[in-house]
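The other protein chains are all here in position, but one chain of the complex has been omitted.
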Amino acid sequence: MITILFFAHLQEAIGKERIQLNCAPLAVKQLKNHLESEYNIDLQHVMVAVNEEYASESELIHPGDTVAFIPPVSGG
Amino acid sequence: MITILFFAHLQEAIGKERIQLNCAPLAVKQLKNHLESEYNIDLQHVMVAVNEEYASESELIHPGDTVAFIPPVSGG
Amino acid sequence: MNSQRFTITKEPISIEEVVKKVIRPEAGAVTTFIGTVREFTNGKRTLFLQYEAYVSMAEKKLAEIGEEIARKWPDAKVAITHRIGKLDISDIAVVIAVSTPHRKDAYEANQYAIERIKQIVPIWKKEHWENGEEWVGNQLETKAYPTGKPEEEDLQ
Partner (left out) sequence: MNSQRFTITKEPISIEEVVKKVIRPEAGAVTTFIGTVREFTNGKRTLFLQYEAYVSMAEKKLAEIGEEIARKWPDAKVAITHRIGKLDISDIAVVIAVSTPHRKDAYEANQYAIERIKQIVPIWKKEHWENGEEWVGNQLETKAYPTGKPEEEDLQ
């Protein structure tokens, strides 16, 4: 099982702060594609963090990982 | 009469914060020369303010003016 | 106030508290950057802002900025506090304090910190106007990161 966190406009679009997903190890890119079609959202400019570190599209996600979708940040 | 103010090491060298001098109008340069010989001090790198504005060596000092000798500053 | 040097808080930020974390006998210069909520942006009047963060990761990323600065300016000491929640006009959103032995480094390292915050720290703000609200993206809006993360080189 992986935990997926959403923030800012993504959280509002999906209506949830977090979801949990049972799946085999998969690449960040695959998870993005899955969520884009599942929730009808655009993740093109959204960064991904796996266990609180930014991850590339090809990085593998394993059971137990926490994946966060990070829209362009606007702190400061 | 003019009032003359001394600061920092000049104040210590002369032993006074201020002196008053009766004199005809004179240039900053002349006053510097007078004080250098009178008190045996070096005013070469010392700026002069007349009535709280920096003054050139040729500026005239008139009775009633306040003249301040300003060693290289070290605020901040 | 949290004694951590890199922290996210829901409370108003005390500038003095952040500065205290970096003052030390060997440093003669401290610079701070204080980001406040501006009333007008591109002619549009903001009523208030809502800041949200991925708190645990944001604190890690702030500390990472501290490490980047330690590599670039070995004598610098940095503390950063960012506030989240509802902020009114002129409220303080972020305080960055940098101490160094000499002042030029304190300005440069401080400016580096705010630029990096705007690139890599997972914090978002939602602007609330009289007639609407919107989550603010980065200023380029379309910035894509080929490696999936913003690099130090992305700093303009």
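A, B and C label the chains in the order they appear, each numbered from 1.
By definition in this document, a contact is a pair of C-beta atoms (placed from the backbone, for glycine too) under 8 Å apart; a residue touches a chain by one contact, two chains touch by 3 or more.
The structure presented is a predicted model; accordingly, all values stated were derived computationally and were not measured.
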**In the full complex, displayed partners of the excluded chain** = B, C
**Prompt:** Which of C:Glu11, C:Glu39 or C:Glu67 touches the chain that is not shown?
**Reply:** C:Glu39
**Message:** Contact with the hidden chain only, please: which chain B residues?
**Reply:** 5, 7-9, 12, 28, 44-45, 47-49, 52, 54-57, 59, 68, 70-76
**Asked** Considering the entire assembly, which residues of chain C contact the chain that has been omitted?
**Response** 14-16, 19, 23-40, 89-90, 99, 101, 103-104, 106-107, 110-111, 114
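In this section, only the chains that are shown with their structure count from here on.
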**Asked** Using the average of all C-alpha atoms in each chain as its centre, how far is it in Å between chain A and chain C?
**Response** 24
**Where chain A and chain B are represented by their mean Cα positions, the distance between them in whole Å** = 73
**Where chain B touches two or more other chains, by residue** = none
**Request:** Pull out every residue in chain C that's touching 2 or more other chains.
**Result:** none
